[in-house]
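Apart from one protein chain that is not included, each protein chain of the complex appears where it belongs.
Naming follows writing order (A, B and C), and every chain is counted from residue 1.
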Amino acid sequence: MPRITSQAAIAVLLGLAAAAQAQTPATPVMPEVSDVATLPPAGPHRLWIEDAFSGAAQVIDGDTGALKATIPGASLSSYAAGPDQRMVYVAESIWTLGNRGQRQDMVSVYDGLTLKLQTEIPIPSRAYVASDGQVFALNHEGTRAYVYSMQPASGVVVIDLALHKVLRTVDTPGCALAFPWGSDGFSALCGDGSLATVTTGEKPSVTRSAAFFDAERDPVFEQSPTNGATGRTFFVTYSGAVHPVDLGPTPRFEPSWSLQAAAGLQPAGVENGELAWRPGGYAPMALHRASGRLFVLMHAGEHWTQKKSGEELWMVDTAAHKVLRRLPLKDPCIGVAVSQDDHAQVYLMDEKGNLSIRDAQTLDELRSVEDVGRGIPVSPAL
Amino acid sequence: MPRITSQAAIAVLLGLAAAAQAQTPATPVMPEVSDVATLPPAGPHRLWIEDAFSGAAQVIDGDTGALKATIPGASLSSYAAGPDQRMVYVAESIWTLGNRGQRQDMVSVYDGLTLKLQTEIPIPSRAYVASDGQVFALNHEGTRAYVYSMQPASGVVVIDLALHKVLRTVDTPGCALAFPWGSDGFSALCGDGSLATVTTGEKPSVTRSAAFFDAERDPVFEQSPTNGATGRTFFVTYSGAVHPVDLGPTPRFEPSWSLQAAAGLQPAGVENGELAWRPGGYAPMALHRASGRLFVLMHAGEHWTQKKSGEELWMVDTAAHKVLRRLPLKDPCIGVAVSQDDHAQVYLMDEKGNLSIRDAQTLDELRSVEDVGRGIPVSPAL
Amino acid sequence: MTRLTLDGLGERLTRRLAGRLSRRSALARLGATVVAAPLLPVLPVARAEAALPSSFTRNAQTKDPTKCDYWRYCAIDGLLCTCCGGAVHTCPPGTQASPTSWVGTCVNPDDGKSYLIAYRDCCGATPCHSKCHCDGTERETPLYRPQGDNDVIWCFGLTTMAYHCSTAALVGLAE
Partner (left out) sequence: MTRLTLDGLGERLTRRLAGRLSRRSALARLGATVVAAPLLPVLPVARAEAALPSSFTRNAQTKDPTKCDYWRYCAIDGLLCTCCGGAVHTCPPGTQASPTSWVGTCVNPDDGKSYLIAYRDCCGATPCHSKCHCDGTERETPLYRPQGDNDVIWCFGLTTMAYHCSTAALVGLAE
């Protein structure tokens, strides 16, 4: 008598025996069983919307605009995906009593299809920041994860993602962030405008370059795009100077060039009152690695407006140092992302929380999604 | 050389010795010291805005409309104040890993002036609900707290607020909520429309009345207002029938009367299609205990619209069974509260999150506060 | 019993154990329900319909389960899983479907019949960012009739009660 049984169970659970007895039994028909969805294998147009403060990343299908799932995360977590997004990693800091209690830093590991928690990798510490920069990154093979830590001192926690354990923490005094290259190396940016090159083997080594930018007057964005497979990286300054660097054991620095000059304009300066088109936003740029095309949110403003939303999207050929397209944006945008396939899509998030999905070639809008909520778009493809 | 010292400290902390050295020391002037504010002793017009989902209660001064402080709380917490709001209590459920891990149920105790956490009283369980009803309540002396629990079975956790410990949990099968009366008694509402009377001494006793309302077809609001000092309680049904009951060891039931009739209208029925003025909202009513005046949010609708926002505020004389005023509301309101002093204020929260503060006598608006955010107004005066 | 036992223990310990014990007991007691779930319904069947359908029914549609006026949502309260990567009776990836639920009786305007709907919450993850928030209140009852209370977080018997979204599973004919 399953109905009796379940009635009894609920009655006990809810302490409502009396009420339950009183109820007219319903005609049994085949009831629907509740189940749980799984994600299809990730295609190239899968998109994440990362909301730093509320935590959680929305998983969106760029081909439909539909919300497919939510990756759970504590406030101020960082998110990353392994090869083919078969695994999803969340670097997070959680207190046992929410706003108080014992701090717990970890990298939580989720299956990429079921989003079921696989394990938690405890880490000694991580930078607790509302930053969209390279604070949590994987190497291009997805075998290593690097977590930037600034408490108490500047360092990078190196994690073996196969063993699910911390290998070591490399001190990076005066330097921050982690731009991975090769199997076990990464580079960091330093407060004096130099680059730190770090190998993370048994005996970690840290070497410093000469300063290649003015970190005080015209810093490079911590969201400067990098290609973990080749080490090719474009460090872009607040004023729009592009410093191409091939990261690796011995980094190769190329002469810098100007985004504005690439558009046939005067390079922008850093003095007060100097109005120019400048890069800005919370996710101000994205690189399509195969084509070397850089998509940058640009706004008209003075220096020190590096977080101002983009009024135009510039499509830049980083080989020819040429701006190919300038797309005026109806609503100012806080972030841009680009997928990494041949038929790439560009994702633009505006200040109202509306997402625009566009063809990366033509920049025509394919579809838009209203009111996605705060957060920046990220293409999780490794 | 304090400057050196502190420079060094910061340098170490941030791992930026290099950068720090490079800096021009600033001319020492008397710098401002950071301090922490404390609340003044609570006046009668102090107001709480409780946001069930985000957690936290905003403390607002009804005489200025200013936000004075925030009472921290986990999602789905319940809030209560002791005598003169010298102590603030938060009943909350927190998981050690935020959305996972070990569940911890507790009543967190805060000093009413500093809002510093004094202690946490662990409790076996509590109902985890988005309810604004009597799930957490103090007796009128502020010596006992009652926490309704429905996991696994229906019961009420009795807490001694002097000893900061749980005395016992009283099972209340088939009954829920806690309307405190006297020093150590409370009443609960039952699924069959009866009232359970509970004494919580060494040998707790639970007695049940005959059914006095139809819990299935016309339930009474769980937010029905009660006076813990006298036991005087007005159980109001979804259709607007008022059941006055003097809660106590032997509850005294008075004949019910109709809100609509008190306004010279036909009492509202419960059949589909029957349009009438009905009580509704998330905090649909509030009682000014001294005057016995009931303030009810009313809307025009059919039965089963008990959460619909109020389109009018009715001021009701509960002794004369007479509606004294019907105030049309410009924007529909989700909640109402009233202060308990002689120069009482009425607080109205509309659907847009705007708060209106009015004179409880004239219902004239004294001031309004824009965009206070989701949440219902509560006057925490015991 | 659980509670009496706990009262004997030290406070710290009590707190550490409280959740686990009470969840265990809940799970034990729920076992039957979980197993029997396919053959639910348990639960309150509304009395014979009044001649006139309710206002919700009169305005309900049967095509789009991402809208609040979808017929099954007559007593739902929460974020629709249909907007969060789930479906009408399917939880989004990474969440757990609650073995317990509150229940509504909704009329399908296509056949005019009343059906029992089990509103099962999907739990165990931060809330969905869904814009689809609905609050149906037909025959919705207060906590003292919890089987009809949609303010309760219906995640009993799961490893966590973090609320994500709500589903509406058809469990039977009400007549």
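We adopt the following convention: a residue touches a chain if its C-beta (ideal position, glycine included) is under 8 Å from a C-beta of that chain, and two chains touch if they have at least 3 such contacts.
What you see is a predicted model, and the numbers here were worked out from it, not measured in a lab.
Taking every chain of the complex into account, the absent chain touches A, B.
Checked against the hidden chain, the listed residues A:L189, A:A241 or A:A381 yield one contact partner: A:L189. When the full complex is taken into account, the listed residue touching the unshown chain is A:A215, out of A:A215, A:A229, A:L366 or A:L382.
Only one of A:V36, A:A176 or A:A286 touches the chain withheld from this view, namely A:A176. The residue touching the chain not shown here, chosen from A:K165, A:R252 or A:R367, is A:K165. In the full complex, chain A touches the omitted chain through residues 53, 76, 93, 95, 98-106, 120-125, 127-131, 133, 135, 148, 150-152, 155, 165-166, 168-169, 174-177, 188-191, 215-217, 219-222, 271-273, 301-308. By the touch criterion stated above, the residues of chain B touching the omitted chain are 2-3, 5-10, 12-14, 16, 19-20, 23-39, 49, 51, 54-56, 58-59, 66-73, 110, 113-116, 370-373.
Rule of thumb we're sticking to: only the chains that are shown with their structure count from here on.
With centres taken as mean Cα positions, chain B sits 40 Å from chain A. Remark: chain A and chain C have CA centroids separated by 35 Å (rounded to whole angstrom). Contact with two or more other chains is made by residues 98-101, 104, 120, 150, 152, 155, 174-175, 190-191 of chain B.
Listed for chain C are residues 26, 29, 44, 125-126, 145-146, 156, 162, each touching two or more other chains.
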